[in-house]
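Encoded as structure tokens, the structure appears first; notes follow it.
The complex appears here minus one protein chain, its other protein chains still in place.
== chain A ==
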Amino acid sequence: MLLRCLGAEWVKLRRSRIWLVLLVLPVFSALIGFANYWMNQAILQNGWYSLWTQVSLFYGEFFLPILIAICCSFVCRLEHVNRNWNVILAAPVSTPTIFFAKVVVVGVLLFAVQLFFLVLYICAGFIAGLHAHFSFPPEVFGWIMRGWLASLTIIAFQLWLSTRIQSFAVPVGISVCAVFVGLGLYVSGLGMFFPLSILTIGMGVLSQESLSLGELGTFAVMCVLFVTTGCALGIRHLTRAGL
């Protein structure tokens, strides 16, 4: 049943313009980050790590959450226009499956985006000539993966918002506000308790210290918890709504 829903989602997305956004935003954030690094080379002495602080700052703190919000708004708007929910919810598939299919689709898109961002980071490093002086930091793969896991929590919540709110822009606006809330919580040490600051922690944006085993455990538990909560809210809305 999930496969059938995914098939349908794929047909809808294949010919859409969301791909453009998926390409442009990571490139944009990598460019800004790289430019920042380039101009401040004098103080950014730590090679690949310094480059990561710059590119991931713009990406992880701003563009990635926005990108997620846009993707979620997009896949939901497909159903809001022309009352397509009428058709989708009258199909012989369970309502949770319909929601999960959207989570999976956006999740897969963002996995691709994370890999793309990794490639951009490596390219930027080569252009800056880092490979000549420094060895490549193995932590980066962990940051990319944990960044993706944290993204899933944001995806679940954004999809809930976007199924509830018919507008495209409002959920995106909410996610911008959430970015600042996330920063605040991160600074006050409560980072593990909010999807957006989990992202900051998981991607090693503001601190490149490795996470302790305990922190990794908390991280995993919170990811599962948030994804479950977001999905439950979204599914509850779809089951209840007289759409």
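One rule holds in what follows: a residue touches a chain if its C-beta (ideal position, glycine included) is under 8 Å from a C-beta of that chain, and two chains touch if they have at least 3 such contacts; residues count from 1.
The working rule: contacts and distances are computed from a predicted model.
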Identity of the absent chain, which is to be given by its UniProt protein name, from "Cell division protein FtsX", "Bacitracin ABC transporter ATP-binding protein", "Polysulfide reductase, NrfD" or "NusG domain-containing protein": "Bacitracin ABC transporter ATP-binding protein"
Residue of A:Leu31, A:Ile66, A:Val93 or A:Met145 touching the missing chain in the full complex: A:Val93
Residue among A:Leu78, A:Ile174 or A:Leu211 touching the omitted chain: A:Leu78
Positions on chain A contacted by the hidden chain, ascending: 4-5, 7-8, 10-12, 15-17, 78, 81-94, 240, 242-243
